[in-house]
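Structure first, then comments.
Excluded from the complex is one protein chain; the other protein chains are retained at their positions.
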Amino acid sequence: MTHEQRERRSYFIGFAACAAWTALAFGAVILRLDQITALWIIGVSALAQVVLQFRYFLHIDFSRQKREDLQLILFSALLLAIMVGGTVWILADLDKRMM
Amino acid sequence: MSDNLHPGINLGADHGSDHAGAEATVFGFWVFLMSDLITFGVFFATYAAASDVVGRAGGPGPLELFNLTSVGLQTAILLISSLTCGFSALAVKYKEGVAKVTFWLAVTALLGLAFLALEIKDFADMAAKGGAPTRSGWLSSLWALVGLHGLHITVGILWASVMMALILRRGENHHTKRLMLMFGLYWHFLDLIWIGIFSVVFLGGLA
């Protein structure tokens, strides 16, 4: 198999896997699973899709990357977590105290 | 020269100086996308904070407003467009010629338009059911978050159109190849954000 075929196949793998995870998440809602289970499935499925898209569509392959690229993505994830997590924590706390 | 000079899609060593020259630009575009990710993140956080009784302010909620079929269709369209966008990148990388590149770009842009049309229809339906953004804080954050993504898609369609004109006129050179790499990253990034939107907003709201 040539380089090109391999790469094209990787797009199809990513596509199929993402489609499967998406279907699973939609299924959890359509089948009216109880809320906690459904949210878990949706969450895991979203995470899986993000990883799959990074791997197969964006070609982020940690083993071959240079260090600064890894830093960029991990640092972004850290700050995103701090900002989103912090906001939810602060506003939920304020919300609770106003109820 | 190594195959990978910057994160994400690369031209590969075959492209010689075009590959090396793209390093700073594509890396810079990645940095921009990460900054954009924070923008979306803040909108997500605001949406999450507004998703309660106070935020809804007695207005309609997800059950009354969301159209799961349409969301599923939009998700499928965007996922397919990711694939076609990937094919346009492959056509550049493996030098399959201008015709193939523009063809896959055109398909991607048309899928983007279809996505946008469905999204606008959903917005119109929501407004008709009393779910306009002026109704409640929750609806404001919903319209802003989903609308911002739609705005990005619009920019992407415009970009793809200009890209096609540019490639047809100038052919593939270091400049257009660089723009193609960036377009690829941009479009895949939008699909990534959409994963967050349909999971958190639509599926999360209906679960």
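Labels for the chains are A and B, by order of writing; each one numbers its residues from 1.
Here is the rule we use: contacts are C-beta pairs under 8 Å (C-beta built on N, C-alpha and C of every residue); 3 or more make two chains touch, one makes a residue touch a chain.
What we mean here is this: contacts and distances are computed from a predicted model.
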item: UniProt protein name of the chain not shown, from "Cbb3-type cytochrome c oxidase subunit I", "ATP-binding cassette domain-containing protein", "ABC transporter permease" or "Anti-sigma factor antagonist"; value: "Cbb3-type cytochrome c oxidase subunit I"
item: Absent-chain interface as seen on subunit A, which is shown; value: 68, 75-76, 78-79, 82-83, 86-87, 89-91, 93-94, 97-98
item: Residues of subunit B in contact with the chain not shown; value: 23-25, 27-28, 31-32, 34-36, 38-39, 41-43, 46, 49-50, 54-57, 59, 133-141, 143-144, 158, 162, 166, 169-170, 179
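As a working rule, only the chains that are shown with their structure count from here on.
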item: Distance between the centres, which are taken as Cα means, of subunit B and subunit A, whole angstrom; value: 15
item: Contact footprint of subunit A on subunit B as seen in their complex; value: 3-4, 6-10, 27, 30-31, 34, 37-38, 41-42, 44-46, 48-49, 52, 54, 68, 72, 75-76, 79-80, 82-83, 86-87, 90, 93-94, 185, 188-189, 191-192, 195-196, 198-200, 203-204, 206-207
item: Residues of subunit A that touch subunit B when the two form their complex; value: 3-4, 7-8, 11-12, 15, 18-19, 22, 25-26, 28-30, 33, 35, 38-39, 42-43, 45-46, 49-50, 53-54, 57-61, 64-66, 69, 72-73, 76, 79-80, 83-84, 87-88, 91-92, 95, 98
